[in-house]
Structure formats: C-alpha cells, structure tokens
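With one protein chain withheld, the remaining protein chains of the complex are depicted in position.
Entry: chain A
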Amino acid sequence: MSSLAVRKTAPAASTTPGTAQGPPLGRRIALVPTLTLLLGAIYCLLPVAWVLIAATKSGSELFSTFTFFPGTGFADNVSDLNAYRDGVYWKWMGNSALYAGVGALLSTAVSAVSGYALAIYRFKGRETIFSVLMAGVLMPPVILAIPQYLLMAKADLADTYWSVLLPLVLSPYGVYLSRIYAAAAVPGDVVEAGRMDGASEWRIFTRIALPMMVPGLVTVFLFQFVAVWNNFLLPYIMLSDDEKFPITLGLFTLLEQGSNTPALYTLVITGALLAVIPLIALFLVIQRFWSLDLLSGAVKS
C-alpha cells in the first residue's frame, strides 16, 4: 500500500494547485478533508487487508488467533486450493478471464461502431435508435436473464460458454459512453476531409476516427471487463456444469459447501484473495491509460 501512496502522490502536485494566498488557517482546515478521506480509505481497504491476513491462517488459527495477526498456513492453503478437485479453481479463473476478456473486447467493438455512428451522422431514426438502446440500461437483469435462459435452452445453447458471453456483448452504457467520446474526439471536419479524399466511410472510421477514440474506448473496455468479471446472476442462471463457472460462481458454490464443512472456509478465503488480486493489479497497472473521469461520461473539450 505504501508504494502505491508514493507513486500516486507525485502527480498530486500538478492536479491540486494550492491557492496563492494560502493562510495558515487554510492549512488547518485541510486537515478535516484529509482525515475524512483517510477514514474512507481505511473503511474501503479493511476487508481487503483482512482477507490478505486471513488467507495466511490455517484452519485452526482462523478461529483461535486475533483477526489481524498473520498465521502460518498460507502455503498450505494455496496448495489445498490447487488440489481442490484437480485445480478446478484455476479453471474458474481462466473462465472469468475468458468471459471478461472476450466479452469486453466484443462489447467495446460494438459500442465503438454504434457510438461513432450515433455521434457523427445525422440520419433518420437516430434519436429513436439511441433511446431504444438506452432503455436497455433500465431493464432489470432478471427480466432479461430468465427468458434469455429459456431462449438459450431452446437454441441448445444453455450451459455453454456462449450463453454467458453473448447476452453481455451489447452494453447500452458502453454505447452511451462511446457516443460521447466520438462526439468530443472526432471533429466533423476530419471526417469530411476523409470523404473529400475519397476514403470509404468504413475506412474513415477505422483509419481516422478509431485512433482518436482509443482513450475513451479503453475506458469502455475496462468498464465492461469489470462488469462481466463481477457478474453473478447471468452465469448463476445459465450454467450448471461447474467446469464452465466463472470465479464468482465458483467461490459461491465453495462457500455453500463450506457452510457444512468449516474446513473449506480457509479455501474460500484463500480463493477470495486470489480472485481479487488480478482485478486490483489490473486497476493499478492500467490506471494511467484509464481516466477515471471518463467513466462518468465527462469529456473535457
């Protein structure tokens, strides 16, 4: 955590310029915001810190030693997890990576073309198409998931990778964000110039517009990646073969069994720790490519 703090304080100087007057009074007041934010950070990091420590404890230590006191069983826990049903845990992780990676990639591609079309062209039915797509945001996943399952079953696709992948490719929020980015990042003049040079509309999109939209599309990709990785309801409904489970569903079934056999608690805890590491790592590594601000659809012009 400390290395993170150090790395993140460097750009702070440029983003929060102090006011020139800077009376000592102001310095005293800044204490309140800083402390409040620190409390918030502690609250948010607490369960992560707990799982980090709990994963080091052996089954007996978990219930006998003080919560925040590290144990001695981490290596055993990991090897137990590896051994559990021939390493099905890693299968779940791989499945999650597959669902989230491929799903987010396809989703970003669809969002990019749709957002671009909605932002750049003036055509009949533009607002209608946009509104209808946006209405998808409001549809509760449950009203979709159950009939989606029944339809998938009719098409013989239930309990396949496709059943979890396909329904998530169209992301109304992704289309919305892409439209905003395209409108802000791709000047109409440039598109017009491309036409003058005789480029096809598709070529204008792939060669000119797409590179301009990349920073926004990275955000769309990550947003969708997190959304698919965290998804529970859809795989819970679609899948019955646990070889195809994503990690969320896998951990859930592990916990369900663990409630009868507390010996599995350590497996669940270690599994939870290893499951959050990739996403936290992803967050930290790609932060600089990912503008958090873009997530809310705000684009500075």
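The rule we apply is simple: a residue touches a chain if its C-beta (ideal position, glycine included) is under 8 Å from a C-beta of that chain, and two chains touch if they have at least 3 such contacts; residues count from 1.
Here, contacts and distances are computed from a predicted model.
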Name per UniProt, for the chain absent here [options: "Alpha-ketoacid dehydrogenase subunit beta", "Hydrogenase expression/formation protein HypE", "ABC transporter permease" or "Cytochrome C oxidase subunit I"]: "ABC transporter permease"
Which residue of A:A83, A:V142 or A:V285 touches the chain not shown here: A:V142
Among A:F74, A:Y99, A:F205 or A:F221, the residue in touch with the chain that has been omitted: A:F205
Touch with the omitted chain, as defined above, among A:V88, A:V102, A:V214 or A:L282: A:L282
Chain not shown, touching residues in chain A: 4-5, 8-9, 11-12, 15-16, 18-19, 22, 26-27, 29-30, 32-34, 36-38, 40-41, 43-48, 50-51, 54, 62-63, 66-68, 109-110, 113-114, 116-118, 120-121, 123, 126, 129, 132-133, 136, 138-144, 146-148, 150-151, 166-167, 169-170, 175, 188, 192, 195-198, 200-202, 205, 226, 229-233, 236-237, 247-249, 251-252, 255-256, 258-259, 265, 268-269, 272, 275-276, 279-280, 282-283, 287, 292-293, 295-298, 300
